[in-house]
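Of the protein chains in this complex, one is absent; all others appear in place.
Chains here go by letter, A and B, matching the order in which they are written, and residues are numbered from 1 within each.
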Amino acid sequence: MIPAAFEYHAPKSLEEALRLLNRHGSEAKLLAGGHSLLPLMKLRLAAPRCVIDIGRIHALRYIREENGRIAIGALTTHSEVLESPLLRAKCPLLPQTAREIGDVQVRNRGTIGGSLAHADPAADYPAAVLALEAEIVVASADGTRTLRAAEFFVDMLTTALLPGEILTEVRVPVLSPRTGTAYRKLHQPASGFAIVGAAARLTLGPGGKVEHVAVGLTGVAPKAYRATAVEKALTGKKVSEKQLAEAARHAVPQDVELLSDLHASSEYRKAMAVVFARRALEDAFSHAQGKKK
Amino acid sequence: MKLQGSYTLPAKREVVWQLLNEPKQLAACLPGCEQIEAVGSDHYQVKLKLGFAAISGSYSGSVRLSDKKPPESFRMNVEGRGTAGFVQGEAKIELVDDGDQTVVRYSGVASVGGLVASVGNRMMELAARRILEQFFANVASQLRA
Partner (left out) sequence: MATATRYMGRPLKRKEDPRLIQGLAHYVDDLRLPEMHYVAFVRSPHAHARIRSIDTSRAQTAPGVLAVLTGQDLDNAMGVIPCAAQLPEMKLALRPPLAKERVLFVGEPVALVVAADRYAARDAAELVEVEYEPLTPVVDPEKALAKGAPVLHPQYSDNVAYRWELEGGDIKAAFAKADKVIRQRMVNQRLIPVAMEPRVVVADYKPGENKLTVWSSTQIPHLLRTQIAAVLGVPEYIVHVIAPEVGGGFGSKLNVYAEEVLVAHLAMRLGKPMKWTESRRENFQATIHGRDQIATLELAVQRDGTILGLRCRILADLGAYYQLLTPLIPTLTGLMICGCYKIPAARVEITGVFTNKMATDAYRGAGRPEATYFIERAIDLVAAELKKDPAEIRRKNFPKPKEFPYATPTGLIYDSANYQKSLDVALKKSGYRKLRAQQAKARRQGRYLGIGLSTYVEICAMGPSSAMPAGGWESATVRVEPTGKVNILTGASPHGQGQETSFAQIAADLLGLEPDDILVVHGDTAVVPYGIGTFGSRATAVGGTAVYTALTKIRDKLAAIAGHILQEEPKRLVFRDKKIYLKSNPAKSLAFAEAVSAAYVAKTLPPGMEPGLEATYFFEPSNFTFPFGAHVAVVEVDPETGEVRLLRYVAVDDCGNVINPLLVDGQVHGGIVQSLGQAFLEEAVYDENGQLLTGELTDYAIPRAEDVPRLETARTITPSPVNPLGVKGVGEAGTIGATPALVNAVVDALAPFGVRHLDMPAKRERIWQLIRKARQVGSRPASRRAGGRRDRRAR
């Protein structure tokens, strides 16, 4: 497992990283935790001429509450997300998702920014950031811009990041009381990636009606998506497990281009999307009702 | 790997036909095409940089057109090899009039060998589809230009 030769830079600040990125353009790849890029490079499926290792920019590693949202620096590892008391208390969906990523070694190295920017169709975080209606902050030499999660994912391995941009922060909401969340996943048995991953967030209003619900699905299609038909079927209604199951049947819209591989055919994926969407909704619902889960 | 699909192009099929059979214009449409050279009638040597996002490789190979029935259909045979493995494919391409537009239908079989086959399984089909889509999108924009 020997990569092709490459030029290596390890900037200490975001500004330096942006300068390097501008200088090297499309010949450069950003390296954060290294759990997506390095395996590709070792196999020589990727052979960038230049690697900019942003892993040492410590200023991009934080989890803090500001202006009613929680801001997570792009270089925050999956372990840090998993163990964050702040996230556990105020936005547990992210820790619930991080728990299902890879193994301990992967979680200790892999970063939320790296995972989102790589946009693997089977990665876990995309489902969660969609369900959280997160904001994704990106920086370039010209300043920063903020993208909605739904517009960030463009296609398999493709995001709305433009050349010269670096993902710097993910912002998620502080969840209101009576909100339940869950991430349920069918693991690919070899890689641990999601064959299907379903993230659900459900808020009950007064009278027990569903005030807000969001479901993100990963692993099913070239990019993670919001299951809007499921959401529509539940919003504003007083629901029971039966309705949740009914709604989950709409987890896969007609026009979705289903993935298929050695481990799961498109037919099986589609069926599992329904099952795991339902399971995530059930968990989120009982969590929202204040039941222990 | 079976590849099948259709794409609607904004021109009459005679125009589309001409474009697909003109090496320079074809080259401009082939995603990642770095070089194209006619080495015989309907036989081209090409150098392509193919890939998806971070994953890409250089391939050199040939494109042959055969069974040409202008402006209705032809067969295209693509062969390429590079450090990441080899690609072989053959497809039948049909052009169908649709008013001022042309519907291109393709159906064929591609096989991939080497590194990409053994480690890229889960994304291969989708990547192939995307490359084809890119190709037709390029054709469409050439036609518009």
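Some observations on this one:
The rule is simple: a residue touches a chain if its C-beta (ideal position, glycine included) is under 8 Å from a C-beta of that chain, and two chains touch if they have at least 3 such contacts.
Just so we're clear, the structure is a prediction, and the values are computed from it rather than from any experiment.
Set against the missing chain, the residues A:Ser176, A:Ser191 or A:Gln289 yield one that touches it, A:Ser191. Among B:Gln35, B:Ser107, B:Asn121 or B:Ser141, only B:Asn121 touches the chain left out of the display.
By the touch criterion stated above, the residues of chain A touching the omitted chain are 1-2, 4-5, 39, 43-44, 186, 188-191, 262-265, 268, 271-272, 275. For chain B, the residues in touch with the chain missing from this view are 81, 83, 85-86, 88, 111-115, 117-119, 121-122.
Convention: only the chains that are shown with their structure count from here on.
Chain B contributes residues 52-57, 83-84, 115-116, 119-123, 125-127, 130 to its touches with chain A in the complex. Against chain B, the residues of chain A that register as touching in their complex are 29, 36-37, 40, 43-46, 48, 118-119, 121-122, 155-158, 222, 257, 259-263.
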